[in-house]
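Encoded as C-alpha cells, the structure appears first; notes follow it.
Every protein chain of the complex appears in place save one, which is left out.
Just so it is clear, A and B label the chains in written order, and each chain counts residues from 1 on its own.
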Amino acid sequence: MKVRNRLVMLAVAIMLVVLPLAIGSAQKRIVRLTFYYPVGVSGPLASVIHTYVNEFNNANPDVEVVPVYTGDYDPTMQKVQTAVMGGNPPDVFIVEISELPTLLAMNACEPLDRLASKEYLSDFYPAFLENSYGQDGKLYNVPFQRSTPVFYWNKDHFREAGLDPNQPPRSWQETEDFARKLVKSDASGQVARWGVTISGGWNDWLFEAFVIQNGSTLLDYRKQRVSLNSAEALEALEFWVKLTNTLKVAPPHSTWASTPTDFVAGRTSMLYHTTGVLIFIRMSAQFDYGVAFMPAQKSYGAAVGGGNLHIARSIPEENKQAAWRFIQFLTTPEIAARWSRDSGYVATRKACYDVPEMKAHVAKYPEYGVARDQLQYARGKMMAPGFQKVREILKTALDESTGGKALPKKALDNAQQQAERLLKGWASK
Amino acid sequence: MKSRRQSPLATFERGFRLIGVSKVHLHLILFMVSLVSLTPYLWALSTSLKLRTDVFTPIPQWIPHTLNTSNYREVFSMAPFGRYLVNTVIVVLGILVIQELVIVLSAYVFARMRFRGSGILFALFLIQMMLPVHAIIVPNYLTMRKLGLLDSRLAMMLPFWASGYGTFLLRQAFRQIPQDFEDAALLDGCSALRFLWQVLVPLAKPTLIAHALISVVTHWNDFYWPLVVTDSPAVRTLTIGLAMFVQQESGADWTLLMAATIFVTAPLMVTFLVFQRKFVESFMSAGIKG
Partner (left out) sequence: MTGDCEVVSMHSKWGRGPNPYVYLIPSLVLLGMFTYYPMLYSLYISFFSWDIFTPQPVFCGFDNYVAMFGEPVFWLVLKNTLMYTVVTIPITMAISLLLAVLLNENPGWMRNLYRVACFYPTMIPAAAAGMLWVWLFNPGIGLVNYYLKKLGVPTVEWLYDMKWALPAIMIVSIWKNFGYYMLIYLAGLQGISRELYECCDIEGAGFWARLRYITLPLLSSTSLFVVIVSLINSFQVFDLAHVMTQGGPADRTNTLVYYIYQNAFRFWNMGQASALTVVFVLFLLAVIAISMRFMERGVYYEV
C-alpha cells in the first residue's frame, strides 16, 4: 500500500478516536446511577418508583438515576451480591434490613455519617434506625420502605360468632379463645375456615414479634449473641403449636402470598401479616375488616421490617454525592408520605404525618396509623452476617414444629446449636 | 399372511372386547384425558378475563361475570414484556444458529469417519446429554463471572452451543444416507466440506428441522440458567420476566398473574397451534431416531 494512503488512514483513525472524546468532554458530565429496588408488597409499585425517579431526574439535570426492578427481597439481595462480587455494584440499592451485616462483611456499603446530619436522622422513627448501624457504630443506610406486622380481623365473622366486631383480641389467650369460636368445619369434618392464621413465608419475622411480645429477643447484633431457644421463645413456639396441632384452629403452613388471599376469600377470620398488604385487602375485601396491634403477652411487641437505602462503597466519589442527593429526595417528608400512601408501607419520618395529604389520608383510613402507633413497642429486626442461613435454620424449626414433625424444645435447641456453629466465624471477627 | 389381513383396529377391538372395552370407551378415555389436560390453561384464560375481585368466590365460574380485558394492558404497562420477548427471540435464535453449525460438523465426524478415540469422544457427547447445565450451575456461573459475561445475552447462549443431543440425532440421520452418495461425489472430485454442506445437510433437512424445533422450544422455556446469570431488565427473558412479575404482585392479583402467564406462553402456543403437525412430527421423529 502506498505510504500516502497509509497516512490518510492513520489520520482518519486518530480522528475517529479523538473526535467523540472531544465532543464528549465539551458536554456537561452527567452522572449515571444504577438504582436496584425490590418491591416487597403487592401492587404496581414499579411504576410508582419510576415516577419518583423521573421527578428527581427532571429536577436534577446533571444526574440520571436508572431504576432497575430486581424482584422480591431475596432475588434483589442476590443481584446486589452478584454485582458487588463482579466488581460492578449498583450505586444505590434497597435491600431487606437484615442483610446489612452480610453486606458489611463484603465491604459493600458506604458509611453515611459524613453525609447525614443529626437533625435529619432525628426525624426518623427510632425503631426504623435500629438496623442502620454497623458494629463499628457507623451509619450505613437510611430507612425507606418500612413496615411492621399487624393484626387483621374479619368483623363479619366476629359478628357471626357472637364476638364484639370492634374488639380484636388483646392477648395471646384471647386470640386462642376467639379462634376457637371462629374456626369452622364443613360437613366432612375438614376445616372450611381457620380461626387465625400466622402467615408462613416470613413466619420467622412474625416469630420474632411473638418473642418480643413475650419479653425477649432472638438475636442481639451488638452483643453478637443468638438465643433462639430462650424460655420465652419456647413459650411462643409452644403457643403456635397449640394453635396448629392441638386446637387445630390455625393452618400449620402457608406462604406469604397465599394468606392475604385466604383472608379476603373468607378462609381465615384473623390474620397476622405485614401492614404492607393493607392496600390489597382494602381493595379486595368485600366485608368489614379491622386492623390492630398484634395481641400482647407480657406487652405489645413487633419487629420492624422492610428495606433501606444503601450507597455502594466502591464507586467514584461524585457518584456517592449524587446518590446521596437521590436518597435525600426520596426521604423528604413529602415523597416519603406519598410513598407510604401509594405502597402501604409505614411513613418513615415523623414529619410525614404533618404533611396535609397524609393527615387527610390517615383521617380517612385510620388503619394506616396502626403500624405507626405500634412502633413504640417495636424493636429492630434481627440481623447477622449470613442471615439467610440463620433464617433458614429458624424457619425449619418453626415449620417442623407446627407440622407436628418435631417437638418445639428439640427443634429450637437444634436451631440454636446450628446458629451458634454458623456464627462462630462472626464472633471471632 | 395375506389371507389373514385384518384391520389392526378389528384385532384390537377383539382384544378390547375380551375385557369389555369398546371403541366408545376408547374415545371416552382419550376425551377425558384431553379435557383434564386442557383444563389448567383454559382456567387460566378464564381467570385472566375476570375482574380482580371476582376470583374470590368459593364456586368457580368458567365464564367471567364481567369480561375484563384490561388485565393484559396492565401487565404490559407494569413490566417491559415487549423487551423480554425480543430478548428471548435473540437468545433462542443465537443458540439455534450456532448449534446447527456445531452439530453438523461433529455429527459428520462421528457418522463418516473412523479414527482413534472416536468411541470415547462420542461417549463424551452422550454424557453431556445427561448432564445439562442445571447440574453444574455453580462452576458455570463462576466461569461466566471470570469471563466478565455476567448479565449478558451471550452468557445465556454459550453453554448450549454444543449439543450432545443434536450431534447424536444428526449422526443417526447422516448414517441413514447411503455410502453411494459419497462415492459418487468423490468421483466427481468433490471435497469433503462441500459434500457435507451441499449434499448431506440438505438430505438431512427433516432431522435438522426437528432438532431446531426442539431446541427452540427448550430454550424459549429456559429458566434456571438465565435466572442465575442475568440480572437487569435489559437482557431479561420472558420466563424470568414472568417469575419476577409474580414476585412483584406477591401473588395477590390472580387475574393479572394469569394474564401475564397467558401472555408469556402465547407466542410459542400460537406457533404450535398453527404448525402443530410439523411440531408433532418433529418430536415424534426424534423419538424414532433415538
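The rule is short, and it goes like this: contacts are C-beta pairs under 8 Å (C-beta built on N, C-alpha and C of every residue); 3 or more make two chains touch, one makes a residue touch a chain.
As the structure is a computational prediction, the values presented were derived from the model and not from experiment.
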Handout entry: Shown chains touched by the chain that is not drawn here
Key = A, B
Exercise for the section: Identify the residue among B:167, B:215 or B:230 that touches the chain left out of the display. Expected result: B:167
Completion exercise
Across B:40, B:82 or B:202, the one contacting the chain not displayed is B:40
Problem - Full-complex contact with the absent chain, from B:102, B:199 or B:212 - result: B:102
Exercise for the section: By the contact definition given up top, give the residues of chain B that touch the hidden chain. Expected result: 1, 4-6, 8-9, 11-16, 18-19, 21, 26-27, 29-31, 33-35, 37-41, 43-44, 47, 55-60, 101-103, 105-106, 108-109, 111-115, 118, 121, 124-125, 127-143, 158-159, 161-162, 164, 167, 175-179, 182, 186, 191-193, 217, 220-224, 227-228, 238-239, 242-243, 246, 251, 254, 257-258, 261, 264-265, 268-269, 272-273, 276-277, 279-280, 283-288, 290
Exercise for the section: Using the touch rule from the top, list residues of chain A that touch the missing partner. Expected result: 74, 78, 81, 102, 105-106, 188, 190, 200, 251-255, 258, 261-262, 265, 267, 385-386, 388-389, 392, 395-396, 399-400, 403, 405, 425-426, 429
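Keep in mind that, in the parts below, only the chains that are shown with their structure count from here on.
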Practice task
Give, as an integer number of Å, the spacing between the C-alpha centres of chain B and chain A.
Solution key: 38
Completion exercise
In their shared complex, chain A is touched by residues of chain B numbered 52-53, 56, 58, 74, 77-79, 145, 148, 150, 231-233, 243-244, 247-254
Problem - Complex interface listing, chain A residues touching chain B - result: 39-47, 68-72, 75, 79, 82-83, 85-86, 255-258, 260-261, 264-266, 277, 280, 283-284, 286
